[in-house]
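Have a look at this one.
With one protein chain removed, the remaining protein chains of the complex are shown where they sit.
Per-chain numbering from 1; labels A, B and C assigned in written order.
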Amino acid sequence: MQRIGVFVCWCGTNIAGTVNIEKVIAAAGEMPGVVYAKDYQYMCSAVGQNLVKNTIKEQKLDRVVIASCSPRMHEATFRKTAKVAGLNPYLVEVANIREHCSWIHKNKEEATKKAIALTRAAVAKVALNTALIAGEIGVESRALVIGGGIAGIQTALDIAEAGYEVDIIEKSPSIGGKMAQIDKTFPTLDCSACILTPKMVDVSTHPNINIYTYSELENVKGYVGNFEVTMNQRARSVNMEKCIGCGICTDKCPSKKAKSEFEEGLRNRSAIYTPFPQAIPNVPVIDREACIKFKTGKCGLCETVCPAGAIEFSQEDTKITKKYGAIVVAIGYDIIALDKFGEYAYTNHQDVITSLEFERLTNAAGPTGGKLVRPSDHKKPKKVVFVQCVGSRDKTERGKTYCSKICCMYTAKHAMLIRDKYPDIETYVFYIDVRTPGKNFDEFHRRAVEEYGVNYIKGMVGKIFPDGEKLQVHGVDALTGDTIKIDADMVVLAAATKAKEDAEDLGRKLSISTDTNNFFTEAHPKLKPVETHCAGIYLAGACQGPKDIPETVAQASGAAAKAIGLLSKDKLVNNPCISEVDEKICSGCLACTKICPYDAITSKVITFNDHGKITKRVVAQVNKALCQGCGGCTVACRPGAIDIKGFTNKQILAEVDALCR
Amino acid sequence: MEKIGLKVRARAKEALENREVDEVMGWKKGEFWYDVYPVFITEANEADDLIWDAFCVNNLSKYLIQKQKENKKVGVFLKGCDSLGFNQLLKDNRIDRDQVVIYGLPCVGMVDPEKVKKEGLNKGLLEIKRSKDEITFVTKEGEKKILGRQFDYDKCLACRYPNPVVYDELLDTEIAREVSEMDRFKDVEAIEKMSITERFEYWSNQFSKCIRCNACRNICPACSCEKCVFDNVNAGVSSKASVDSEEQFFHITRAYHVAGRCVDCGECTRVCPAGIPLDQLNHKIMKDINELYGKYDAGVDVSQDAPLVTYKLDDADSFTEHGKGGK
Amino acid sequence: MKKILKSQISQLWKRINQSYELFIPIEKDNKVNFSMWQEGDQVNLEILKTNSSPKNIIFPQTETYLQFEKNGKKINMESVGGKKEAYVLFGVRPCDVVSFNLLDNVFLREPVDRFYEERRNKGIVISMACSDPEETCFCSAFGIDPENAVEGVDVATWDMGDKILWMAQTEKGKMFTQSLKDLLKEATEEDEEACVQLKNNIKEKVKNLPLSNIDMKKIDKSMKDLFESSIWEDFSAQCLGCGSCTYVCPTCHCYDIQDFDGGKSGERFRCWDSCMFSDFTLMAHGNPRKTQKERFRQRFMHKLVYYPNNHGTYACVGCGRCIERCPVHIDMVKVIKKLGGEL
């Protein structure tokens, strides 16, 4: 018979306020296998842990149940406590009598009864626990950063500086991301390019950093410390080694009708193009969909004019497979499509633009050379209306329920920039709330209103429609209830930010989860903001949720620090709660192998010698390093030959039985 | 069938003589008109015992599991339904395709002795011969021919695969039989129409007939586990008690374990000594799989993933309000 | 000899049911089995072999005999099981009656199984002669006369078509008959003659049955030779290892004892077991009969060799249920013939 000790925590009054601890102790004492039951005010405190430690030794306990807060909170704490006392840490179970009991039930009798039931289930389970020993795995000391925006750049630089190799994989032809498109940054109004491009250069020249642009992640195998990543480097059609970046090809290219992605479609580009002058690498790429040579087989002008002989039409996509110890996901964000917001006339009027388009319009390097003109007739506008929360904080299907966080500030910035350059242009901002938490943020917004005379109107715009050359903007002032009609020349929409289209797909490849909005989920909203639930994979920037640049950079450095911490280790211990095959029972149907998300199960042939009669059979085998312990295989296994340690079939059935008393 | 019977014997003899295979699995006639049982022969002269008649209902493929463990090359005669079971065993890695030579036998249907008895035609019956759908009853007094399928097993009347879907040699010409897909799940639909109370009563009544003999499981080509969970004392679910709750547990679990794997051969229902319509359980799951996750016939195509070991991102579900499977 | 008209038979059921539990072949969902009679049930006296044997009545498939409850550190135990109500088992065929005697040999010898004994004592067994033996019947191989009252019946009956003839065989049977005197009429001489005629008919039919040639004497090898016979390998290969033969068999009597763990309370029960199952006689070190061959051999050696050695009679009554029920037609007759060198 086991010697189980039950320790019931009061958690001050958090538990003791609604649960009659005395009764739980008394009931626990009667439970099968329990030889000791004791309470304490704060079991997680040093004194409480000492109580557990000493009792394990004194009472020769071989199993321990802690009835306290959620195991997600302190399971690890008490496992360590047990270990110190010489007990295998996996002989500890936690009964959650706080989050799942005392905090939700008001009736003391009911809560006490439930606390007893939960403790009974934990006792029933722990009785079947076995000592588990974690294995060790090596670490590949190289990191992969997915995404070459400011988040990825900062992460890569930090890791590289710490002395580890880093690869950046970027989907587009150049690194730089959204920040490269932005004109000025709030609240300092310093030039975005001026602070970003030096970092881009640092990345491209750092001996520890490799950049794979125009490349996408194809699949990821392996596990923390030992990821094996395959990426697909798309054919650039230009030899990166030979190209000298002279730009003759892009000038001479006769196909100039493709929309420039970098310029948000406000300008055309050639079929062979460099996204922007400061692009890294400064090597053009041929857009095979726009290229005449690829479409018709004729042309090839770029090849003729290239002084370096770098054009290679025959290039093909290449697959690259490399091993990494850590992965940082920094794929950034996008803004939502506005086709469902008919009232703002974005899709049918050129002079209704998004804020990102506005960034290009005011940018000195942009399509208008920084001159603010209407896209439709290139005339200078007289009145510009800004509409905030277009799709943000919107509970309808077309929008996003969350606040996009950056719009209030960049809208103030945009209005301020206009008023600064063209004091004769009137600016109006429709807003629901202005949110400016951040260092010098509110001051910035107040300057826009007070010093620059930007007109802020609390209220939403109901309708925008063309009226001759003008755009009629109809809205309501929520403070006065007045209908507001403005005959504007230009409207700028602060479209909601959203997760990247391919975030969910990437999440699946990496086995990390996304939330309902497809932003990646951090491991803990407060205490593990850069970790994911998948060990060795970290998050940086707006792919985890809307963020401005300083926050992004901060998180990037955080993710880098975590990655460095991991890469600096020689060995890792892995989770011992993994699957195990009972070869005697396994039929070798291998249904488990099809379920396993980690390809952790393979097969082997075993021979049996039964009274001299030799028979062979196929059975499943689990790779201990790959298995993450989800348990999906156990259900696919009809005879119950594969079971998961720590959550065995018998243990769960015992819990069911114990709860159903 | 008699002509094919000659071929069966000749082929078995040849295969054993030429050492193409170590063993041949076939059927042999026993004591009574309906008594046919599986035999495994290793010598060419034993081939004369083999038969092919309207009672060769047993699927021989499950026996291959043991033979393959012993590393034997085996020749086996398989009907359409048998071949589906064979494929399921193949899919479950229970047999090695390279170690088996399949002699395919298109099948017009097998005769249900119960139906013959019910018509009182078993008195003094010596033999039943079948040629297509003409059944000849041989008695001491003489022969009587009846045309039609009224003596076929119900499962044969609903047969959708009269021809083997996998074979190395086909011993007869393929048979064309039209079965209405519309009627396929009419047994299920009838039960679905009952009220929840009626349904529970119907099934608990059926389950309570169970004598826990496991014949349904042991005959099943999808139930090929080395050790069934109900025989695995460590699994915590085994019990031999004939109490309602255990019987319900057994039958729900059995049907659920063959979900997406049941080849609808109907053998479980045939062999149940208590007359429990187990196929009605299997059919329900098949119907749901077809409706929720697309048409799937276990045993037809070995390369196709079984519905419960695969998924689609936008799979439907039957429990959320929208049922569309999304967030 | 008494008689009762078939047209009045339901009154007989009602009457018996007033003072006894009545177990009788009842048809439900096309299957006939012995079950407790209730008003409105469809009694089927024509069927020769009920789907399962009536063994379940004297030796239930599952029988709880101990209930326990934990109270603090103490355990309270209560003995349950056995049978308290008197019952009548009507329409048992002679072969099945003989199977009761075979079970008695096991359970009523020292140490006596008290629950079994109680059940047997509470019951009145009424047999019915087999007017129309079937092709799978081979009771004659074991010296059973399907036309007659066999040892162990309290009352024997014969189905005469429109009436049933009734003859008490034991004291218990006589008293029971007495209690029904207003329902049972005295049989006439004609009736008795018809009965003799019926018996002769049956005898004739039995002679002509396809299995009438079974001769148990042909199994004459030594136990060791039989044990080591190659037939076990041959036949067990086809055996699926299901338990249908053992569970429909009237003479199989192996059981398992299991506990139902209900945590604070629970019970100990016995339930039929089958030597065909892989966990039959499973012990801590594993199973002494590792393969189906050994398990298959056990079943037949037990019935044809071991039991006769212990009790002087074969543990098969030739009812033929296993012949009909075996999914692959590997049955007792094939084994007997093969052991006798006939196949």
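Going forward, contacts are C-beta pairs under 8 Å (C-beta built on N, C-alpha and C of every residue); 3 or more make two chains touch, one makes a residue touch a chain.
Everything that follows uses one rule, which is that contacts and distances are computed from a predicted model.
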Undisplayed chain, where the name is taken from the UniProt record, one of "ABC transporter ATP-binding protein", "Coenzyme F420-reducing hydrogenase delta subunit", "Xylose transport system permease protein XylH" or "Cytochrome B oxidoreductase": "Coenzyme F420-reducing hydrogenase delta subunit"
Where the missing chain makes contact, among the chains that are shown: A, B, C
Hidden partner chain, touching residue among B:Glu23, B:Glu226 or B:Glu246: B:Glu246
Contact partner of the left-out chain, one of A:Ala111, A:Met231 or A:Leu417: A:Ala111
Touch residues of chain C, complete complex, unshown partner: 64, 260, 262, 264-267
Hidden partner interface residues of chain B, rising order: 188, 191-192, 196-204, 229, 237, 243-246, 248-249, 252-253, 255-256, 259, 281, 284-285, 288-289, 292-293, 307-309, 311-313, 315-320, 325-327
Where the unshown chain meets chain A, residue by residue: 70-73, 96, 98-101, 103-107, 110-111, 113-114, 117-118, 121, 504, 507-508, 510-516, 518, 521, 525, 533-534, 577, 595, 597-598, 628-632, 634-636, 644, 647, 649, 652-653, 655-657, 659-661
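In the analysis below, only the chains that are shown with their structure count from here on.
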Arrangement of touching chains [line / ring / star / complete / other]: complete
Innermost chain, where centres are averages of C-alpha coordinates: B
Remotest chain, chain A as reference, centres from CA atoms: C
A-C or A-B, whichever has more C-beta pairs in contact: A-B
Separation of mean Cα positions, chain C and chain B [Å, integer]: 31
Whole-Å separation of chain centres (CA-atom averages), chain A against chain C: 70
Centre-of-Cα separation between chain B and chain A, whole angstrom: 50
Per-residue overlap in chain B, given as positions that touch at least 2 other chains: 227
In the complex, chain A residues that touch chain B: 516, 584-591, 594-595, 603, 613, 615-618, 636, 638-641, 649-650, 653-654
In the complex, chain A residues that touch chain C: 30, 610-611, 657-658, 661
Touch list for chain C against partner chain B, complex: 29-31, 51-52, 61-62, 135-136, 210-211, 237-238, 240-244, 246-248, 256, 258, 260, 269, 271-274, 277-279, 282, 323, 325, 327-330, 333-334
